[in-house]
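Only one protein chain is missing; all other protein chains are in place.
After this line comes chain A, so read on.
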Amino acid sequence: MAAALERALGPAGPEADASVPEAPLLVLGPAGSGRTALLLRAALAGGGDGPRALFLAPSAPSRLPEGGGGDPRALQRLELRYPPTLAALAQELGAMAARARPPGLLLLDGLEHYIQGGPSAPARLAALLLEASRAPRPPARLLAALRVPPPGPRVLPVLRRYFPAECRLRPLPGVPLRVNVRLVLPGSVPRGWRLRFEPHGGLNVTPGPGDGDGDEDEDGDGSGDEG
């Protein structure tokens, strides 16, 4: 999903490589930082010719995006479903596997809502998603979003075992509706963008610094930035 993110947001700037390797991607950000908007934008990237996308969340987003680049066909290939519990989510993923033509993009919003049960719950949720994206047919690209601070100190280290790529959203202090985005991939230079959420629901994206602006505790999980 990491390459799809870069397609959605555009080239990250002069230091970006020509190609971004694909990897399951974890989107992190505090409440109101635009995780849902980013997922939907990634789903619609490529306009009408992009892959079919399945977007799953505990409840409907408050606002649906304007069509991908103005192409109404983009919305036609987006399927939205709202399983309220982990069991319902697992059933949706099972139903997805049983289709003759599974979607090419799998997006899950609200990971924090589905982490239920014992200490292995974050791992089981991540493993369920990976399993659904990899089998039985050619892998779907996977992107999942978690609100930070996470619902426990061990959640993020466990999720990172299953998601090699990570995208961090950081609202700019004192500047409403502006968010810094940093994409971190193993073995790759971090890439960055700046987002501006417009009042009518649009999203303006420009390349920005990929270095995190020297901040700490981006994840909001109480520990320093692990880099």
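As a working rule, a contact is a pair of C-beta atoms (placed from the backbone, for glycine too) under 8 Å apart; a residue touches a chain by one contact, two chains touch by 3 or more; residues count from 1.
The rule is simple: contacts and distances are computed from a predicted model.
Note on the omitted subunit: UniProt lists it as "Zinc finger SWIM-type containing 7", one of the names in "Peptidase S26 domain-containing protein", "Zinc finger SWIM-type containing 7", "Fe-S metabolism associated domain-containing protein" or "Leucine carboxyl methyltransferase 1". Interface note: of A:Gly32, A:Pro119 or A:Gly202, the residue touching the hidden chain in the full complex is A:Pro119.
Seen across the whole complex, the unshown chain contacts chain A at 86-87, 90-91, 93-95, 97-98, 117-120, 123-124, 126-128, 130-131, 134-137, 154, 158, 161-162.
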